[in-house]
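Of the protein chains in this complex, all but one are displayed in their positions.
This part shows subunit A:
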Amino acid sequence: MFRDKAPWWAYVAILLTSIGAVLPLAWLFLLSLDPNQGIASGSGVYSLKNYASVIFQSMMAQYFLNTTIVALFTVLCTLTCATLGAYAASRYRFPGRETIMIGLLLASMTPVIAVLVPLYALAAKLQLLNTYSILVIVFTAWQLPGTLWLLRSFMNSIPPELEEAALVDGCSRAGAFVRIVLPQLVPGLLAAGLIVFVYVWNEFIIAVSLAAKQDMRLVSVGLYFYLSDFGVEWGKIAAGAIVSIIPPAILFLFLQRQLIHGLSAGAVK
């Protein structure tokens, strides 16, 4: 509607939205620098004391490690299973293919909250509560359908002629996959990996239900418990929140182009 010419009030409207989008975070950053937190903000004193105490005197470092481990293993499991499945769904014709794909899609729409109680009981029975394994398994299950669909449409956009040529030349199916499909799949894998990593990094309700023990918490869970463990110390919570935003922000910054490329090749309209 405004493709040829911006209305005069466009800048005003966008500026207001930008302020609304960024100002709360800017305020959070100021709060994290305020050592006299709990009193009215803007005392004019700034220091990195909150950051020092979050990094050195709380278990935040441990939570970062936990989250990184869980996120990396989740990415690995999700990408492996999804790539195998996507290859089957993209390169083979077999009875029930679309039914399986729709079934996966339906499974991915299961509300997390509805299955938490049975999952908790299951984890308790298998003695997997408060372990990395249960988080990796559940997160993987949750990210698999979407990743599989994404990688399949990505693979559909890679022409099969090259593989067929390789097969004719005596390459095995696995060999053709590794030498020809996989290298072309890299942008899709990067995009999917980024989405999964950030999902794990920001996930809260599964993590707080299945791994709330003090030394097994993920970053988001640790931030929440900061309130109850240390009292309402907003300056430190703000510092922790700012620190927790940094890894996904950096990943997005560096992988932005791959993300857009990977997603658009996957034919997301």
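Following the convention adopted for this analysis, a residue touches a chain if its C-beta (ideal position, glycine included) is under 8 Å from a C-beta of that chain, and two chains touch if they have at least 3 such contacts; residues count from 1.
We take it that contacts and distances are computed from a predicted model.
Selecting from "AtuA-like ferredoxin-fold domain-containing protein", "Molybdopterin dehydrogenase", "Sugar ABC transporter permease" or "Alkyl hydroperoxide reductase", the unshown chain of this assembly corresponds to "Sugar ABC transporter permease" (UniProt protein name). Shown as candidates are A:Leu31, A:Ile180, A:Val196 or A:Ala211; the residue that touches the absent chain is A:Leu31.
Residue A:Val22 is the one among A:Val22, A:Leu48, A:Ala165 or A:Leu182 that touches the chain missing from this view. Even with one chain removed from view, subunit A keeps its contact list with that chain: residues 1-7, 10-11, 13-14, 17-18, 20-22, 24-25, 27-28, 31, 38-42, 77, 80-82, 84-85, 87-89, 92, 94, 97, 100, 102, 104-122, 124, 137-138, 140-142, 144-146, 148-150, 153, 156, 201-202, 204-205, 209, 220, 223-224, 227, 234, 237-238, 241, 244-245, 248-249, 252, 263, 266-269.
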